Structures are given as C-alpha cells and as structure tokens.
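All protein chains of the complex are present and in place, except for one that has been dropped.
Here is chain A:
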Amino acid sequence: MAEAMSQSRKAAFSLARHSTGIIASVLFLAPIVWTVLSTFKPAQEARQPPLPPWPTTGFSIENYETLNSFGDGLWVSAQNSIYVSVMTVLLSVLVSVLAGYGFSRFRFPFRDFFFVLILSTIMIPFQSILTPIFLVLTRLGLHNTLTGLVCVYVTLQLPFSIFMMRNAFDAVPREIEEAARMDGANNVTMLIKVMLPLVWPGVVTIALFAFLGAWNEFLAALVLMTDQSKFTLPVMMTVLQSGRFGAIDWGAVQAGVTVMMVPCLILFLALQRFYIRGLMAGAVK
C-alpha cells in the first residue's frame, strides 16, 4: 500500500518535472526554430506574420538568394566574418599559448607585473576606449582593415585565454619537462612536442571562446569598419534591417540571422564540454 503510494508519487513528480522541462525548453528554443523554419518560405510569404512558422506555399531558398543582392552582398560580409573569426582564433591561440607557457614556467623580472597588467584589462570596458583605438589603428595604417579589427579582438580575448593557458600549463607536472630536457629537447620543441598535447583541451576552449567572441562582436565592428566592403555579418545585417536598402525585407533578415546563428549553435553542440569548462574556470576562480 505504502509502496504503491510512493510509486505513484514518484510518477507524479517525474511527470511534473518533465512537463516543466519540456515547456521551458520549448520557450527557449522557439525563437530560434521559428526563425530557421520561416527562412524557407518564398519571399512573398515571408513578409506575412509567421503563423504558422513553417512554409505553407512551398519550400524555397529565395530569402538566402536575395541576401546577396544588398550592397556588396552578404557573401562578402560572410567572408569578412569568417576571416576575422578564424584569424582571431589563430592569433589569440598562438599568443596566449606562448604567454601561458612563459608565465607558467619561467621566472623573469616583472613577470607578476605583466600578468596582472594583462588580467586587469578585464576590469576596463573596451567600449570606453574605442575612439583612441580608432586613432591608433589609423596611425598604424590599419584603419578600416579587417587585420585591425582582428588585432582588437585578439587583445580582448587575451586576459581570459592567457589565464586559461597559464593554469593549463601549471597543471602539467614539471617531471615531464625535466625528462624531455634530459633527452635534449630545447624550449621550442618541448613546447610543441611535449607540452601542447597535454594542454590541448585548454587550447580548444580558448579557440572556441575566441571564435564566438569575434563572430558575434558588434560595437567595435560598427565603429571601426567604415567601408561597406569591410562590414562583418552583424554590421551588414543591421544596415539591412535599418532599411537603408529600401523597404525592409524581413525574409532576408531571418535568413541572415540564421547564417549568423547556425555556426555558433553547431560549434557549441559539438564542443559543449569545452565551453562549460571555460565557464567553470571563469566561475571558480
């Protein structure tokens, strides 16, 4: 009798839990799913309210095709975004692996000063120094170039990624290096052949954060890129959504938003544990 009671109570609890979970999941996923489904409507239908969200007058990729007809075309902005994000990943990984190794394994003058200097930049909002960054880029001849934007994004990633990499190197036992040094490995071969395979989870984490940061950044790209051929996706799509190319084509906006969202979602789903790892590292320290 008591057993049956607790059995049914357990079932009721489980039912309540899963219905809560499903309703909440639907609420969080609905806007994303709604947009992605709507992009496959013909342009005419995409102008109407998305009720229902899926195409009713036939499947079409018209919205993606029209994207290329605005200004320099979406493909140019997509290329810019890909270039900026990939370069930010490569450069920030290179710079922070070197720095993380240096901070972890060597004792040199001003080591702690440099480390605190780099970490403390996280306290200062980059939004407040955008004007001088603009002037510095101009002085360096990087004004209105994607390379200039990459330099800014790399700098913004450094406090987090150097912190991550130094901790990753700190976790590698020194005996491993000493053994390798006995075998005659110098510093550089040591770093590449011995250390990198041991800290690669940290490298994946910082690469993922660098990609998402650069891919999604808006304000700096809006301010620093003045030529339409240099716009990244968020800037280009905002121009399109502001109606500067005539009446707002909402079907094209949805298609553009989908192009912007999908890489982030795929990368996150594929590399979820590295992402959570990065969050934890930030949260615990």
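By our rule, a residue touches a chain if its C-beta (ideal position, glycine included) is under 8 Å from a C-beta of that chain, and two chains touch if they have at least 3 such contacts; residues count from 1.
Quick note on the criterion: contacts and distances are computed from a predicted model.
Novice: Since a chain is absent, check the UniProt entry for it and pick the matching name: "Roadblock/LAMTOR2 domain-containing protein", "Methionine biosynthesis protein MetW", "NADH-quinone oxidoreductase subunit L" or "Sugar ABC transporter permease".
Specialist: "Sugar ABC transporter permease"
Novice: Which listed residue (A:I61, A:L117 or A:A171) would be found touching the missing chain in the intact complex?
Specialist: Residue touching the absent chain, from the options given: A:L117.
Novice: Residues on chain A that touch the omitted chain in the whole complex?
Specialist: That gives, for chain A, the contact residues 17-18, 20-21, 24-25, 27-29, 31-32, 34-35, 46-51, 94-96, 98-99, 101-103, 105-109, 111, 114, 117-118, 121, 123-133, 135-136, 140, 151-152, 154-155, 158, 162, 187, 212, 215-219, 223, 234, 237-238, 241-242, 250, 253-254, 256-257, 260-261, 264-265, 267-269, 272, 275-276, 279-280, 283-284.
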